[in-house]
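Right, one structure below, let's go through it.
A protein chain is absent from this complex, but the other protein chains hold their places.
For chain A:
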Amino acid sequence: MSKKLKAVIIGPGNIGTDLLMKIKRSEWVEPVWMVGIDPESDGLKRAQAMGIKTTAEGVDGVLPHIIEDDIRVAFDATSAYVHAENSRKLNELGVIMIDLTPAAIGPFCVPPVNLVQHAKELEMNVNMVTCGGQATIPMVAAVSQVQPVEYGEIIATVSSKSAGPGTRKNIDEFTRTTASAVEKVGGAKQGKAIIIINPAEPPLLMRDTVHCLTESEPDQAAITASVQAMVKEVQKYVPGYRLVNGPVFDGNRVSMFMEVEGLGDYLPKYSGNLDIMTAAGLRTAEMFAEEANNGNITLPARG
C-alpha cells in the first residue's frame, strides 16, 4: 500500500492549479481529482492535460468516487461562501479538509507553529488563514515563544497583479482573519493586520513587516535566535522566504522585515503571497500523511 494520501482539489483557478503542480512533486500526497463548475474552464483542461480526473459538477460530482479512489484529503480553493457545504459533505466521508478560503470554520493552521498539534488531534478541517498570516505569524510566534507579546502587528504588501478579485472584494476579511490569527496562533494578546496593494511594474515580491511589542524588555539574543530558527522552518516548504532586515529592537518594539519569493510553479515568482498559501496547504496535508504512516494517527475507518 502506498504511503501517499490521495487528494482532491476543489477550485481549478490560479491557486488550485499551482497547488496541483506542487502536489505532483510530493512524496506524501497524490493528486487524483480536480473539481470545477465549468466544463470549459481552462483550469479543468489544464488538470486533464496533467493526467488528473476532473468533474465540472462541483463537489457533488466527486462524492461517488471518494471511497473507490480512496480520497483522504481535500484542498478547498473556492470561496468562503461554498466552503462549509464542501467541507460537510467530504468530512462525512472521512476526508480531511484543508481550507484555503477565508471561511475559517476549522482552527487556524500555520505549519511551523501548530500543524503538529492539529495532525496529532486529527482535526478534520483546518484553515490556512491568509497569505499575510502565513508569512508573518511564524515571526510573531518566534517572539512570543521567548517572552509574552502584548501586541502583534503585521503589514503585508502584495503586488496588484497577485491580488485577485476575491481578496479585493472582501479586503476586510483579510484584515480581520489575519489579526485574529496573530492572536490565536501567533500568541500576541492583541493583533492588528494591514494590507497594501502596490501596482508597481515589474511587480514587487511580497513584502511583510512584523512588529511585536513585548511586555517586558526584549531578550535580544534569544529573540534573534528564535526568529532565525523559525525562518529556517518556513524555508523548508517556502524556500524563497527571507528575513531582509531585523529583528531590530527599539525599546519594547521588535521588528522583522520579510520578503517572500514564490517557486514560480504556475503563479509568477512575485506572487509569493499565493505561493506561501499553496505551499503551506500542501505541507499540512503532508504532515497528516507522515503522522498516519508513522502510526501516530489513524485515518477515519473505511469499509
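Keep this in mind: a contact is a pair of C-beta atoms (placed from the backbone, for glycine too) under 8 Å apart; a residue touches a chain by one contact, two chains touch by 3 or more; residues count from 1.
Convention: contacts and distances are computed from a predicted model.
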{"item": "Listed names \"ABC transporter permease\", \"4-hydroxy-2-oxovalerate aldolase\", \"Aspartyl/glutamyl-tRNA(Asn/Gln) amidotransferase subunit C\" or \"Sulfate adenylyltransferase subunit 2\", matching UniProt entry of the absent chain", "value": "\"4-hydroxy-2-oxovalerate aldolase\""}
{"item": "Residue, one of A:Thr17, A:Ser87, A:Thr157 or A:Thr214, that touches the chain absent here", "value": "A:Thr157"}
{"item": "From A:Leu63, A:Ile137 or A:Ile195, residue that would touch the chain that is not displayed", "value": "A:Ile195"}
{"item": "From A:Lys3, A:Lys120 or A:Lys169, residue that would touch the chain that is not displayed", "value": "A:Lys169"}
{"item": "Residue numbers in chain A that touch the chain omitted from display", "value": "151, 153, 155, 157, 160, 165, 168-172, 174-176, 192, 194-201, 204, 207, 209, 211, 213, 244-246, 248, 253, 255, 257"}
